[in-house]
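All protein chains but one are shown at their positions in the complex.
Residue numbering begins at 1 within each chain, and the chains themselves are lettered A and B in the order written.
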Amino acid sequence: MTVGAWEAFWLIVHREMRLSFRRPEQLLQPLVFFLIVTTLFPLGLSLRLSLLKDIAPGVLWVAALLASLLSLDSLFKSDADDGTLEQLALSGQGLTVIVVAKTVAHWLVTGLALVLVSPIVGTALGIPTDAFATMLLSLALGTLTLSWLGAIGAGLTIGLRRGNVLLSLIVLPLATPLLIFGAAATERAISGASVVGALYFLAALCVFTCTLAPFAAAAALRITLE
Amino acid sequence: MNSTPDGLTVDKIHVWRGDRHVLRGVSAQVRAGELVHVSGPNGTGKTTLLRVVSGLLRPEQGQVSWRGRSIVSHRTDYQAALAYAAHEPALKGDLTALENLRFSVGLKRRSSAAELRGALERTGVSACADLPARVLSAGQRRRVSLARVIAMQASVWLLDEPYANLDAAGSELVSALLQGHVEAGGLALVVAHRDLALRCNVRHLELHS
Partner (left out) sequence: MWTWFYKLASPPHVFGVAVALAPWLFSAAALAIAYGLIAGLAIAPPDYQQGEAFRMIYAHVPSAILSVTVYTVMAVASAVALIWRIKVGHAVAAASAPIGASFTLMTLVTGSLWGRPMWGTYWAWDPRLTSELILLFLYVGVMSLRSAFEDPARGDRAAALLAVVGVVNVPIVHFSVVWWNSLHQGATIVTLEGPKMPGSMLWPLLSMWLGFMLFYGAVLCIRVQAEVLDRERQSAWVREAIKS
């Protein structure tokens, strides 16, 4: 009696969660990186706090992007190293389901964690609390889209020397639209302008990426596995 | 020519790795109840052949069919009937042996924890069921990967060096499992450096450089 796609999806998500929580220190790393990078900016600006508030959305977003990218390198690496990726590829479920499950699980423990930590970072950077709703929503959409772009990049760079540098090199240019609209949405929320346009575009990007990226990432894995 | 193709048909496979022509027109036919022992010196492409037959690697030329249908176009059906054991035991170090089985076999067929424990017992590692795989010895990990092969209840077994890291008792176990599998109508392609010493229908495929 074969296993359906949904059942397989949940089984893989369950597997990923269990693996992530067996090493809880690993989960904290991107969050700490997020905090460190945001701390660097005020230090670099000689703590001119008035200026900090103006650039806060950009700083927040760049830090979130970099922190997400750092952790995306490990999306497939561990499975590729110990040979379990091949077992997944031969499980009869097709690489697309596997990629979707792994990426969603990864986002839940990384991207979503960044979103939940962002109010702390936002406050530290001087972002007013009434802009938080927009900030959280834009970060949620943005990190999810980034996870997908990162999945494609990670699939292409598994096992390469300095693959994580190459991963960033590949993914960051593709992520510029995210950064532009995400930071703009937050900025407009702070200044009181309408955020709807920016958020809609961010959502459209997210939907577009979530629809097409799984196939690209699965294709990337197929290329790597050969 | 077969009128009703049965089992695995490997048809003139060519694979290049960079400049090296690793597999040159390899062909084979493995029917139900047969076992093919793939042997040859190091670097002659035994693992590559197994990966081509599993579908992980697409050959430049040639094709593999299962029951008359290409394994590329009928990937899902083929993979449902396939159990592949690579040279590395392919276990997640942070998961217990039982969890490893559950999360890999569980993608192919539904099975209970009792069934999986049974498989572990058949391969002699029931004591390791609740230990994380990273604390197991190489031999124990090999046995867990064999338990996975059993638990998948597949008709096609592709085993790459199943005897590696096993002691005499372990080797006997592998032979017994292969024997049982083939006698029950399954088929197997086994890469091994040693003689298989089986009482069943063993054919040989030797690869040269």
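FYI, a contact is a pair of C-beta atoms (placed from the backbone, for glycine too) under 8 Å apart; a residue touches a chain by one contact, two chains touch by 3 or more.
Just so we're clear, the structure is a prediction, and the values are computed from it rather than from any experiment.
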The one of A:L27, A:L52, A:L108 or A:I170 in touch with the missing chain is A:I170
Logged for subunit A, residues touching the omitted partner chain are 152, 156-157, 160-163, 166, 169-170, 172-174, 176-177, 180-181, 184, 205, 212, 216, 219-220, 223-224, 226
Where subunit B meets the left-out chain, the residues are 16-19, 21
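Note that only the chains that are shown with their structure count from here on.
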So, in whole Å, the Cα centroid of subunit A is separated from that of subunit B by 37
Counting only contacts in the complex, subunit B reaches subunit A at residues 54-58, 75-76, 79-80, 82, 84, 86, 88-95, 99, 103-104, 106-110
Listed in rising order, the residues of subunit A that touch subunit B in the complex are 1-3, 8, 11-12, 14-15, 18-19, 22-23, 78-79, 82-84, 86-94, 225-226
